[in-house]
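For chain A:
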Amino acid sequence: MNNYPVNARTRSARTACAAITVLALISPWLPVKAAVDDAKTIIEESQRRTESKAERYEGLLKSFDAGGKVTEKQWIYQRLGSNGQSKSVIRFTAPAEVKGVALLIVNHPERASDQWMWTPAIERDRRIALQDRSTRFFGTDFSFEDLEERDVNQYDYTMLQEETIAGAPCWAIQSIPKQTKSSQYTKSTIWIRKDNYAYARVDFFIKDAVVRRLTYLDLRTINGIWTAHDLTMADLRRGSRTQLVLDKVQYNLPLKDDAFTLEAIRR
Partner candidate 1 sequence: MILLRLISWPYFRKHLLRTALTTAGIVLGVAVFVGMHTANQTVLLSFSQTVDRIAGKTQLQVSAGEAGFGEEVLDLVQSASTVRVGVPIIEVVVDSNIPGEGNLLVLGVDMTGDRSLRDYDLEGGGDAEIDDPLIFLAQPDSLILSKELADRHHIAVGSRLPLGTSGGQRTFTVRGIIKSTGLASAFGGNIAIMDIYAAQHMFGRGRTFDRIDIAMKPGVTLTDCQRELHALIGSGFDVQPPSGRGQQFESMLASYSLMVSISSAFALFIGMFIIYNSFSIAVTERRAEIGILRAIGATRGQIRWIFLGESAAIGLIGSVAGLAFGVLMARGIAFGIGALISDVYRVGQTVDAMAISPGLLALSLAIGVATSVVAAAIPAQNAARLDPIQALQKGRYHVLSAGESRVRIAAAAVLALFSAITLTVASTSRPLFYAGYLSAMLAALLLVPLLTLGLAKTFRPLLQWLRPVEGALAADSLIQAPRRTSASVAALMFSLALAVAFEGMGLSNYSSMVDWMDSVLNPDLFVLPSQSFDIRAARFPATMASEIAAVPGVDRVQMLRNGRTTFRGAPVMVIALEMSSIAQTIHRRPVAGEAGDMYRRAAAGEGLVLSDNFAELQHLRLGDQVEIAAPYGVIRLPVVGILVDYSDQQGAIMIDRTLFIKYWHDDSVNMFRVYTRPDADALAVRTHLLERFAGQRQVFVLTNAELKTYILGVLGQWFRLTSIQIGVAVLVAILGIINTLTVSIKDRRRELGVLRVVGALHWQVRRTIWIEALSVGAFGLILGSALGALNLYYVLQIVHRDVTGMRLAYQFPLMTVVALVPTIIVAALVAALWPAESAVRGSLVEALAYE
Partner candidate 2 sequence: MIELDQVTKRFDGRSQVTALTDVSLTINRGEMVAVVGPSGSGKSTFLNLVGALDRATSGVVRVDGEPLGGLSEDALTRLRRDKIGFIFQFFNLLPTLTCLENVALPLHLRGWSRKRVSARAGELLSLVGLADRMTHLPEELSGGQRQRVAIARALSIHPPILLADEPTGNLDSRTGTDILALLHDLHSTTGSTVVIVTHDDGVARSCERTISLRDGRVVEDTKNASRVDAVAAS
């Protein structure tokens, strides 16, 4: 559980599709370490409560650009395994142009995950390489970094204050990367609900300005896990936002290992 490698290369090597995993998990998964202080303990507890062995949901991704244009995509997400050893498949179902496009993500505990993409129009699978972490994920308002699994030990946490977000009392915790170069952000503020340890909001800062805001809404318990069914990332500089709406979320369902292979996604 706590054998997740703590090295810069692996961290920075987190990729697009791994990030989707995280999105699906609603809040970043992290190994639980001995409590150093209150803030860190809260973060670790929050991580612990979202663990599951398998997951499936149907996602609806809506992008709203600054001009008010909306594009939608739908996918089915499946994950098998947990922590550093999960595999997941995302298969797009709509719109027609992207229907059948599939992503396979294989996470490794000791190194960066491998990802492949299948494009049915040219009947071709391809490996997806590691990306610059500040680039946007497939045109959404998430950057690759936003979607990374985060190692709790790479940040210093400070309890700021207690605050109510959308009617729920939260802890506001400031997180600052220990190595400033490792992140595009200078710092971020995480709001965690006191009642169920679920994430409520994250503000990402560059210098002293908030540049992105991730909001977790429509919290429901599925199989005992508090799951936000509406995640919205707003890019405050571009004036655009991306909303991910989850539907039919299931945890710990029986999924087969051979569905998470290159051969399987070539269907």
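Note that contacts are C-beta pairs under 8 Å (C-beta built on N, C-alpha and C of every residue); 3 or more make two chains touch, one makes a residue touch a chain; residues count from 1.
In picking the candidates, the idea was that all candidates are chains of the complex that A comes from, given by their letters.
Please read these numbers as outputs of a predicted model, since none were measured by experiment.
Note on chain A: across the options 1 or 2, its touching candidate in this complex is 1.
Those residues of chain A whose C-beta lies close enough to touch candidate 1 in the complex are 71, 73, 92, 95, 97-98, 101, 117, 119-122, 124, 126-132, 135-136, 138-139, 238.
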